[in-house]
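Removed from the display is one protein chain of the complex; every other protein chain stays in position.
The letters A, B and C name the chains in turn, as written, and every chain counts its residues from 1.
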Amino acid sequence: MPPKKKVAALILKKKDIPKLVRQLTQVLTVYGPVANQSQFKFDTITDGSQLRLDYDTTILPPKKFFIPPTEDMVTFSQSPTLTIHDTLAQSDIESLWNGKRFLVFGVHSCDLAAIKFHDLILTQIYPDPYRTRRREEGIIIGLNCLLPCEDSFCKSAGTLHTTDSADLMLTELDNTYYVDVLTETGRKVVEFCKILFSPASTEQTKLVKKTLTQRNQTFPDPLDSFEEIPSQFDASYEAEMWNRLGRRCFGCGACTMVCPTCFCFDVSDRVELNLKEGARVRKWDSCQLVDFALVAGGHNFRPTIPSRVRFRIYHKFWIEPEQINQIGCVGCGRCTRACPADIDMIELLSDIQKGGN
Amino acid sequence: MSTGKPKPVVALYGLTCCAGCQLEILNLEDDLLDILGHINLVQFRMGSSATHPGPYDVCFVEGSVTNEAELTRLKELRENSKILVAMGACATTGGVNAIRNGRNIEEFKQSVYGDASHVNTFPQILPLKSHVKIDYELQGCPISGQEFVEFLTALLTGAEPREKNYAVCVECRMKENVCLMKEGELCLGPITRAGCGALCPSLGFPCEGCWGPVPQANVESEIDMFSQKGASFDLVVRKFRMFNASAEEFMKQLKRRLNIEWL
Amino acid sequence: MTQSTATRTEKNAYQYNMARIVRVTPQTPDTNLYTVEYVNKDQQKQFNFIPGQFMLLSLFGHGEAPFGICSSPNQTGSFDFCIRSVGSLTNALQNLAQDSIVGLRGPFGHGWPMEKLKGKNVVIIGGGIGLVPLRPAILDILENRDDYGTLQIMYGARCPEELLFKDELYIWDNRRDVEYVATVDRDDEHCWAGNIGVVTILFDRITISPKDTYALVCGPPIMYKFVMRELEKIGLPDDRVYLSLERRMKCGVGHCSHCLVGSKFVCQDGPVFSYKEAKTQRGAV
Partner (left out) sequence: MALAKFDIHHIARVEGHGDLFVELKEGKEPRVEMRITEGTRLFEAFLRDHGHNEVSHIMSRICGICSHSHAIAALRAVEAAMQIEPHLQTHQLRKLQLIGDNLASHALHINFLALPDYVGARNVIEMLPKYQEEVQRALRLKKLANDLMELIGGRHTHALCAVVGGYTHVPTSSQLQSMRKRLQEAIPDAEAQIELMGMFAEPKLVRRSQYLAVKHAKDYPLYEGDLVTDKGLRVPESEYTSLIKERNVPYAHAKFSEVEGKPFVVGSLGRLNVAKDQLSDNAKRMTKKVGLKLPSYDIFQMNLGQAIEYLHYLDQSIEIIDDLLTQNLHADIVDYKTRSGSGAVAVEAPRGVLVHEYRFNARGRVLAADVITPTAMNYSNIEADVRSLSPVLQELSKDEAELRLNMLIRAYDPCISCSVHFVRTA
């Protein structure tokens, strides 16, 4: 939703970030990028100094806050009769802004695009109530990337300047952040921490525009006409490249686990050792795993690694465009970074563009 | 869900091994009394001098068969058990015991015992499933206590225990570890069955494959990746054989690919 | 049995309703017919479905799985599932006593095109457990026999013991207004006087006129390719052949992606597709 009244762009001093975090953590759980050995991940922030807004990318995307790796859907107990409790129905903790309970700080454009993508794909037929609820509970503060990260191709994928799904969008400007207020919720965040924000000057606005334009020009663009890939994929369906990739791929699922647009899940029951309580749990699943398309009687619709490698691309570059008219890849490069067999998404896609042989 | 049936008669047996798997069960301090409330544990030499000749509803066997006596024992246990569960790497892949496979056993014995005439041991260590029919396997060196509890819970509720037919990498990504393969290390995670919770990579140590091969393990690709990272064939072989020297899925491909006769 | 209904969101399609198993009728050694009714009487009264639709049945502690509804759409007061034990949930079901409670959600998906069949000839081809989702269509046609043209039923099972609904097969076989043929893959016990071979051999035993005819097909994955070839030979156009697909399903509402065939979700866009539609989706048949 757009902000009610037009809010001028604002300025937030870098040195005020800890104060902002301190204030926000009083009413919300705050997540943001933190150091994780040699890389980064989104984690709970209790102190502004943990925030690493200079991060390149994170191992897992912020999707983990909206679709957690494992999630109890219903819990049940037999004591002595069966009682079932939908986790969606857990009593609403009254919180500040109409049920907003957590805030994700510093989400890059590719991930913003992926969140938006999930908003569409997971409501095609029927909104996924569990994710919808978390979406309603979360606030997102976006952060413009000024430097490209390795293996990504966001410019090609057209997600470099996405601000979709962010409530506030930050752009680094020397010692400050330039803040665009994008939604009503964003306005409320600013309102809540009023004293930390000051109006941006016209020069600053100009400077931001210039910075972003320059960035748009300098970012790498390794794939021409990305939007053509679906039809090119169609043509490469029977190509040799899938066997070639299949010989390298482990079918380990790492690429799909880290992908911000992947969302497949498995559902199973967990029973506690007391044999009286349990939960129906959903858990990330992956089309790369051998059991994914196995049915009773032992028939497997994608029995081999090559068939599964191809299916991942099929889903992202053909099925999803067919379903919601959008390619299911935002160009973040995480799959490349995660692949223990060094399969490179840019290479793979350019192979498709070259006809797949 | 809950069962009004009599408690199942359960036995725990050890063949040749380090007893770490039984210990892992003893180490379930928080759950131990609950477990003992659900089952009738009649045989547990490590923890009890009581004995029970069977028949058992469920019998867990850890360790490898290293001699005739143990083979006879295993066959008896099979006869006496409705459900026979192989527990731990020694029982499911031969574990470290199988490193001897393909080597000169007589020389091995002599180098250890000098005069080795009294030492009676098989030259090949095979997974228990090569000796008798095994109904379920719990992998790991040692097994994971949590997986044991999950398995037991499934049996007690009459559910089919779920096999984790996917690689350690799945658990490793969910834990958001830095991938060690990408850091240039030799990690067996991509071809190893999940279940440990990506224990080693989470602690900065590459997976050594103790959960055994994942279905459809792409051994060829793993060898390629290891070689690309500068590993000698010799090192590759040792990595694969540390816990899996008798895991056919690995050895067949390794043998073909590296052209090693004795594997 | 209680259910915390107070705080349920109305819209959650993952919501279960409780149903009681009122009768278990064994069909084969590993397959039972379960007659169920909703615990809530009003719910039971309001319940209706289209033949070919399925529901997700859960047994808490054992998960949930999709099953085709198997009774006549005209049956009131209860409805049926016919379930073969192949794994965790289905084995646990088999051990359930009468009066046990299961959870149900649905019905989901698109069923057979019953409206389109009115006044037309219908050929029904079922393989193994695939007869289950076809049964409501057959029963509906038989119960409103005058609304339809000819009815031909082709049914194949692995062996004579695995034939489902044996009483009904006998009736179909003896009705004048139904042409029924059956076959078994093998007959180790030598108790079968009929055809031996896979379902497609029945095309030699029966004459299907392509004119004004619709075919409804359900069976194991490998069956489709061969049956479609036969139907094409006869000259039945693709848009008059309907098939019900089976895929792994975890949600039933188009989220988990297990059941994707091409851009279609078997759970919501199917499980019944026209062959014409299915052909446009890679890997469907």
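Keep in mind that, in the parts below, a residue touches a chain if its C-beta (ideal position, glycine included) is under 8 Å from a C-beta of that chain, and two chains touch if they have at least 3 such contacts.
These figures come from a predicted structure and were not determined experimentally.
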item	value
Chains in view touching the one left out	B
Where the missing chain touches chain B, by residue	14-24, 26-27, 29-30, 32-33, 36, 41, 44-51, 63-64, 66-67, 69-70, 95-97, 99-100, 103, 105, 107-109, 111-115, 118-119, 121, 141-142, 199-200, 203-205, 208, 235, 238, 242
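To be clear about the criterion, only the chains that are shown with their structure count from here on.
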item	value
Chain contact topology (line, ring, star, complete or other)	complete
Between chain C and chain B, distance of the C-alpha-averaged centres to the nearest whole Å	42
Distance from the mean Cα position of chain B to that of chain A, given in whole angstrom	37
Rounded Å distance, chain A centre to chain C centre (Cα mean)	39
Contacts with two or more other chains, residues of chain B listed in rising order	1, 157, 159, 162
Sequence positions of chain A contacting 2 or more other chains	78, 268-269, 271, 278
Residues of chain C defined as touching chain B within the complex	60-62, 87-88, 91-92, 95
Residue ranges of chain C in contact with chain A within the complex	1-4, 7-9, 11-16, 58, 60-64, 84, 86-87, 90, 101, 103, 220-222, 246-248, 250-251, 253-258, 260, 262-263, 265, 268, 282-283
Sites on chain B touched by chain C in the complex	1, 157-160, 162
